[in-house]
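Sharing a structure with you now.
Presenting chain A:
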Amino acid sequence: MLDKILFYFFAGVAVASAVLMVTRRNVVHSAIFLITALLATAGIFLQLRAEFLFIVQIILYVGGIMVLFIFVIMLVNLDVALQQIQFARQKWVALLVALALAGQVGLMFWSSRKMPGQGLPVLTAAAAEHLPANSEEVAKSLFGSYLLPFEIASVLLLVAMIGAVVMAKKRT
Partner candidate 1 sequence: MNIPFINGILSYLQGDGAAILPEMELVLFGLGILLIDFWIEQKDKYWNAGLALAGTIFSGFTVFRLRGAIVARGDLLGFHDSVVVDPFFIFFAALFLAATALVILLSVKYLQIEEEQEGEYYALLLFACVGMMFMASGIDLIVMFLGLETMALSFYVLTGFLRREKRSNEAALKYVLLGAFSSGILAYGFSLIYGLSGSTDVRNIRAAFDPRFGLARAIELSRQSGAIGGQMRQLLVTRYPAALHLEPSLLNQLTVLAAAAFVLVAVGLFFKVAAVPFHQWAPDVYEGAPTPITAYVSVASKTASFALLLRLFVTVFAASQETWMPLVAGIAVASLTWGNLAALTQTNLKRLLAYSSISHVGYILLGLVAGNGTALTGISYYLFAYVFMTAGAFAVIIVLRQKGLIGEELDDLNGLYQRSPAAALLLLIFMLSLAGIPPTAGFMGKYFIFLSLIETHHPVLAVFAVLYIVPALYYYFRIVVHAWLKQPGAAPRPSMTSAQAVALGVAVFVTLAAGLYPEPFTRLAQYAFGQ
Partner candidate 2 sequence: MDFLAHHILSVVLFTPLVGALLLLFIPRERENAHKIAGNVFGVLGFLVSLPLLRWFKPEWGGFTFEEAADWIPSIGAKYHLGIDGISLLLVMLTTFLGMIAILSSWSAIHLRTKEYYILLLLLQTGMIGVFVSLDFFLFYVFWEVMLVPMYFLIGVWGSDRRLYAAIKFFLYTLAGSVVMLLAILALYFYAPVSANGTRTFDVPTLLAAAQHFSDALKVWLFWGFFFAFAIKVPMFPFHTWLPDAHTEAPTAGSVILAGVLLKMGTYGFIRFSLPLLPADAAMRARIIHIVIVLSLIGIIYGALVCLMQKDMKRLIAYSSVSHLGFCTLGIFALTPNGLAGSVLQQINHGISTGALFLIVGVLYERRHTRMISEFGGLATPMPSFAAIYLIVSLSSLGMPLLNGFIGEFTILQGAFQVSKAWAAWGSLGVVLGAAYLLWLYQRVMFGPVTQFANEDLPDLNLREYATLVPLVILAFWIGIYPKPFFAFIEKPVQKIVEQVNPNFYQVQRAKLPPAEFHAAAAETK
């Protein structure tokens, strides 16, 4: 029951702030709503007993990425942009198509839930108390089975770093 309440709370917050993020005129507001949505997602992670990710989400996403966003928003002068129309002309069509997409995928989820033999594994998740300590498990996996992705991720981040530097630095 608690699970349920928690889930619906976080889900509601996430969706609402996501909607607000997309619709706000002011970019800074959007950023803040994105932060809210990400935090709510972190809550979902917690509810799913993924504590490590919960922390990562808050620190890396909210703490890191979003600060980056805010910096950039500050850097590029947005006073002008504020007065401009924020939405593309196609917004209504886009909405329709996006809803169609949502409908399709949603229907697929729905039908797989209802019909046997239609996909999603119907099984009860392992009891919470049987789950091993999350951080430990993740760490084991990360440096065990997923060592290579970890190494690649370092290259990826290196590339991102070089890229950001190359792109953002002023020309000498």
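Picked so that all candidates are chains of the complex that A comes from, given by their letters.
We adopt the following convention: contacts are C-beta pairs under 8 Å (C-beta built on N, C-alpha and C of every residue); 3 or more make two chains touch, one makes a residue touch a chain; residues count from 1.
Note that the coordinates shown come from a computational prediction; the quantities given were computed from them, not determined experimentally.
Colleague: Which numbered candidate, 1 or 2, lies in contact with chain A within the complex?
Modeller: Here, the candidate touching chain A is 1.
Colleague: Please output the residues of chain A touching candidate 1 within their complex, sorted ascending.
Modeller: 104-105, 108-109, 111-112, 116-123, 144-149, 151-153, 155-156, 158-160, 162-163, 165-167, 171
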